[in-house]
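First up is the structure itself, then whatever we jot down about it.
All protein chains of the complex are present and in place, except for one that has been dropped.
Up next is subunit A:
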């Protein structure tokens, strides 16, 4: 009984303290300044936890580097990581939670476009600005939400970027296209075809295969007969790997090219040595290519004792963009904490932010004007491929 009572007393006092602290926050407390929370929403559990965690850690690094600056301005930065489990339902419920918390000023996330799209409807409702480090689906920004931004390229730029590289760098003049009849594969192949035709290449064929099938010799017999100097595949790695493998067995040794659907270690596992001379596009740059990126990688390694993943630096840059917008909003508001709506406006206003892997400047939809598509090539049967080039808009 005594124990229970004392527990109740402790709880009650904790609660009232919490309330007081809350009031203090509202009325501009003294010690350490007002708390500003920045949330991350990425998958921290489940199949894509490695990627989600790496975005969170990148964001955390940027936040910690900026802590001192904000303390001088009278604010205390705090990171609140949420786990969206790569699940739209979980993402939305987290979004409601963090939207209701008035101390949360912005969100860095998500990894998956499918989660980002419904969750951002909630952010829009609460005016929480979001900067995505990894979403590529066109619908993320095409809905015209004021709070939604991304720093990577859009899906519909991959095809044209690939065509540009294929024609100018690889020197392809006669191209054969194969696609898998899905929205992703056909969309990618169509965009590539259009850009390639405009670039002056001749399209020798445009054929479809069926997802789930394993024998693509029929289509490949056409490729053999037409003798193209590049084969483009719009689709995912499972079919892509088999297609490449069977093509090489038929003696088709021209370069293959595909979108980020081929960006998987399983492609190498299935195709083996056949994967050589295969190009794929990706929206993520290899951070180790630039000196700034290498510096970031070693900082990251020192702090977390982990090597960077493909989106770590994008997490870092997203957070930096958020903080820059926040800083500008605070300054514009006479060094007082602005409303979230104002922060969102200031983030959207950013035009020339130089990050570790990418330059950031948002257009009126929230797409990054400086986003690039990177071309990778498999030179040996090893994942990932080597970054060969970058294409900007």
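Here is the rule we go by: a contact is a pair of C-beta atoms (placed from the backbone, for glycine too) under 8 Å apart; a residue touches a chain by one contact, two chains touch by 3 or more; residues count from 1.
Just so we're on the same page, contacts and distances are computed from a predicted model.
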Undisplayed chain, where the name is taken from the UniProt record, one of "C-type cytochrome", "Branched-chain amino acid ABC transporter permease", "Phosphonate C-P lyase system protein PhnK" or "Quinol oxidase subunit 1":
"Branched-chain amino acid ABC transporter permease"
Tell me which residue among A:45, A:169, A:221 or A:354 touches the hidden chain in the full complex.
A:221
Can you say which of A:125, A:181 or A:331 touches the chain missing from this structure?
A:181
Where does subunit A touch the missing chain, residue by residue?
181, 205-210, 212-215, 217-219, 221-222, 224-225, 238, 241-242, 245, 249-251, 266, 269-270, 272
